[in-house]
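One structure coming up, written as structure tokens, with questions to follow.
Every protein chain of the complex appears in place save one, which is left out.
Right after this comes subunit A.
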Amino acid sequence: MIDKRVASLAVAVAGVRDGDTVLVGGFGNSGVPVELVHAVLDLGVRDLTVVTNNAGSGETDIAALIRERRVRKIVCSYPRSSGSVWFEKLWRAGEIELELVPQGTLSERMRVAGAGLGGFFTPAGADSPLAEGKEVRVIDGRRHVFEEPLKADVALIKADRADRWGNLVYHSAARNFGPVMATAAALTVAQVRAFVELGELDPETVVTPGIFVDRVVVA
């Protein structure tokens, strides 16, 4: 029998190791799997590469991981939201590496990783310094830069409800990076508001099919 439901946050993040690449869902404070990130913090793992749109704000979740020196490198599109004080502090001190990626490129790099593709050419950033050192090709008269897939060891995402097969539905704009991140990691963990019985989710509206999800936990 398939049952992806786990009873605790500690079990949900078991197996995350030093040096892992971790995808963390969320856009600003919307859709951030706060409790899962704190469970990773409690594990004590370090040298993480964190892939997420913003670099955390205030003192919780991603900001807390950064503050506690658990993050070696952050891959994101916008690390300068109001309140990203810990990221800025460590970045100025040279204690954290930043790979800046245009937001659409960030999500598409995870999409191609999840889709088993070898990368893609995009016009986004092709005329900017972010294309330096990358292959550029003119396609249909326009410069495109080659971007590689972005695969991860772990994805931590937040959804609204899950069944025991790991099918997910989301809540409003909290969906953001969740569905694409779920496809791009070896281990995908979703925290949800509630579990539902198998068959309760309308199959026409399942957003992330359970094949992409390994563990679900209520938080």
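Rule of thumb we're sticking to: contacts are C-beta pairs under 8 Å (C-beta built on N, C-alpha and C of every residue); 3 or more make two chains touch, one makes a residue touch a chain; residues count from 1.
Throughout what follows, contacts and distances are computed from a predicted model.
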Ask   = One chain isn't displayed here; going by UniProt, is it "Carrier domain-containing protein", "Oligopeptide transport ATP-binding protein OppF", "CoA transferase subunit B" or "Aspartyl/glutamyl-tRNA(Asn/Gln) amidotransferase subunit C"?
value = "CoA transferase subunit B"
Ask   = Of A:98, A:196 or A:219, which sits in contact with the chain we cannot see?
value = A:98
Task = Over the whole complex, note the residues of subunit A touching the chain we left out.
result = 27-31, 55, 77-82, 87-88, 91-92, 98, 100-105, 107-108, 110-111, 122-130, 143, 170-180, 207
